[in-house]
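All remarks here apply to the structure that follows.
As you look at this complex, bear in mind that one protein chain is not there, while each of the others sits in place.
Letters are used for the chains, namely A, B and C, taken in the order the chains are written, and counting of residues starts over at 1 for each.
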Amino acid sequence: MKKILNNPADYVDEMLEGMVAAHPEIYAQPVRRVIARAAGAKTGKVGIVTGGGSGHLPIFAGYVGAGLLDACAIGDVFASPSAEQMAEAIRLADGGAGVLRLYGNYGGDVMNFDMAGEMAEMEHDIRTTTVLLTDDVVSAPKEEAEKRRGVAGMVYAFKIAGAAAERGDNLDEVTRIAQKAADACRSIGMALTPCTIPQAGKPTFEIGETEMEMGMGIHGEPGIWRDAIKPADEIADEMLERLMADQPLAKGDRISILVNSLGATPAEELYILYRHAKKVLDAAGIEIVMPLVGRYATSMEMTGATITMIKLDDEMEDLLKARAECAFWRV
Amino acid sequence: MKKILNNPADYVDEMLEGMVAAHPEIYAQPVRRVIARAAGAKTGKVGIVTGGGSGHLPIFAGYVGAGLLDACAIGDVFASPSAEQMAEAIRLADGGAGVLRLYGNYGGDVMNFDMAGEMAEMEHDIRTTTVLLTDDVVSAPKEEAEKRRGVAGMVYAFKIAGAAAERGDNLDEVTRIAQKAADACRSIGMALTPCTIPQAGKPTFEIGETEMEMGMGIHGEPGIWRDAIKPADEIADEMLERLMADQPLAKGDRISILVNSLGATPAEELYILYRHAKKVLDAAGIEIVMPLVGRYATSMEMTGATITMIKLDDEMEDLLKARAECAFWRV
Amino acid sequence: MIDSKAISEALKRIASHTAAASEELCAADGALGDGDLGITVSKGFAEAATAELPDDVGMALLEVAKAFQRVSSSSYGTLLATGFMAAAKLEKGKPGIEPEEMPGLVAAARDAMMARGKGNLGDKTVLDSLDAVASALEGTSPHVMVETTINAAGETLKRYRDLPNKLGRARMFGEKSRGLVDPGQLAFLRIVEGLRYEPHES
Partner (left out) sequence: MIDSKAISEALKRIASHTAAASEELCAADGALGDGDLGITVSKGFAEAATAELPDDVGMALLEVAKAFQRVSSSSYGTLLATGFMAAAKLEKGKPGIEPEEMPGLVAAARDAMMARGKGNLGDKTVLDSLDAVASALEGTSPHVMVETTINAAGETLKRYRDLPNKLGRARMFGEKSRGLVDPGQLAFLRIVEGLRYEPHES
């Protein structure tokens, strides 16, 4: 296992401790494995919480910050946090105006977060709502879109909903906008090499020396095909085609696009992908707003990339461009 | 070769094209392989240029931006740009107040940049100065410190010198401050896996499945020892000890520290390193200012990390904290 | 009437019995899932057994639910917490549970757990155990309730063994799951066995 760590059992806690120690002006960890804004909940502001397994930085905890999230519950690597931690996150995010649970559609996370919501309502009388990200187009057919997994689309949803909450929208409004953003996102991934969960000690999957897998999920969930590595432009072409087949775009449409590294794939190669994606979109007359290229949702040291597109309207565009700040991203 | 690319010969040009396409408000490429600020040179401001091989993003070209660099010449992966490109960078950076060449101490780069400086002076009457980064403590003994390679210390030098130039300091002042920053930096690296130069097609070095190498350079230059991977805390201990042996620090000293991924090593593991580094420094009574944890100077998909410390005084601390913005970093 | 004290004592007995069964449950879950079920169950009851329970049995059941939430994020822990919480809602404000309420509480737990995990009866999960217990308890006299419950849980295990799992991780094993007991149903049997368990040290 080629990783820099101490005891694998301490990976998550030491990581969080280091993150808070490095950015004490942004993050606090008032309860074990719950990250909240250092400044605390803002009275009268709708809170937004998320949660999920570790190993995806900046997702999830990294996006706690002004104009983004208020709190986050963190599980073991690739495992759900407990409902208790999620309930704590809700409590810490509460500024008296209710709390939106905004996270990815994974079975364990959903059960625990629903449970946590009930706890928070029962114990602290906090009104909560839920919006699930289901942006991975490969994880279920369009007819069963509600079964799809949530991946890097979360970044857009956090940003847009976070800006709505920050400007003072009420819980129903923030929930409506978050749902609109989630609905407007489509993502697809491809991977070249796996990563290793510290406590498992071995790679999450095996793949040949010259192979890639199209459509693979961020935890190594099986994709659509596995074959010899294709040229970057062909990879980008297929990814864009699949995204646009699911959510057709027409001349004049406005989108933002996120070309994201799963971890090891360097910025250089993301820009090679972006270069071609922009050509394709330019040719189709689709306008790109605030493109994002970098490591926004990772799987530790996995090699590969994801592309997310969000179809924007004026409301979402304004919120996407609003100020925001966490340790990993500033707008 | 597990990389996302088209023709390996086009790696650098496509990467630059994508980078400029993604951030046209920050970067421009007025001449092939020369990146300049989109807004152009600022009249009356001292220009700062850098240059070096590709494959290290955000180093070098990524740090062109307000409060940072004015222009950058880019070579093939891990190879020097030509003197002609460097001369173009100098010309593009010139706002009439002279230009500082600020870059890493590598033989080819130095020859070409000296040449470029002479060209610029002869042809365009631009006054230039040079400051070389020599922060890698492992690359030569202290007595021959001027032979050391420049690595991630560049990030601090770019930031501090860039802020001095931005506030209107003259060339001699900017040069003095850049030299002071360069002199105050010490770095050390360690690697777990190599990377692949696209046109070579094979890894830059070989290393066992459970081995690490302490002190390795960012192009795979040999380090001090190679052995079984040690726990993160021990790795951090040794790195800090070697840095502090070279530049002793005392109780009350102020530093900034950069815990940097060489590419594949995830943010999670950088925070595990940072956590321990902070403990050690706290125990020694050394104050940490604006710690940086992330991918600031990479070797594409290499696994490993570097630690840089810069010993600050008031002047450097102010400049480090001044506003700056490029696509990879905002202060 | 089952008051908070009785609940607390029952929890202690279950904690002891499931601790002893932990390895067996991990092995069963290892064959059809990720092998953590013994830990989830024994840790959950250990935590619940040490909880300070308020006199209001509704709030006491809520504490039990919270204990499970606290120590586990695996499905079974969340489902049990859900079940206890459903019962808690019905008992809120009461000093004790009347025996004749039992079938209704088990059914309420079953329904809440179905809603939470989006499962159906017949999927070969702990839901089937709860369903069988709820039916068996209907009209039963208080002094045979524990044995009736244990029997129903044991029968469910046998009845489903040779059917395929249709939910959770075990679902991926498809036809290969025939012949293997569902770990969650087995765990439920061990839990209810704890209701009659007499610890040696007492």
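We take it that a residue touches a chain if its C-beta (ideal position, glycine included) is under 8 Å from a C-beta of that chain, and two chains touch if they have at least 3 such contacts.
Quantities reported herein were computed from a predicted structural model and do not represent experimental measurements.
Seen in the complete assembly, the chain not on display touches B. For the chain missing from the display, the contacting residue among B:Thr50, B:Asn112 or B:Gln247 is B:Asn112, taking the whole complex into account.
The chain that is not drawn here is touched, among residues B:Gln29, B:Thr50 or B:Ser80, by B:Ser80. Chain B meets the missing chain through residues 75, 79-85, 87, 107-108, 111-112, 114-116, 118-119, 122-123.
FYI, only the chains that are shown with their structure count from here on.
Viewed as a contact network, the protein chains form an open path, each link joining two chains that touch. Ranked by how close its mean Cα position lies to the mean of all protein Cα atoms, the top chain is A.
Centre-to-centre spacing of chain B and chain C amounts to 59 Å, using the average Cα coordinate of each chain. Computed from the mean C-alpha positions, the centre of chain A lies at a distance of 29 Å from the centre of chain B. Averaged C-alpha coordinates put the centre of chain A at 34 Å from the centre of chain C.
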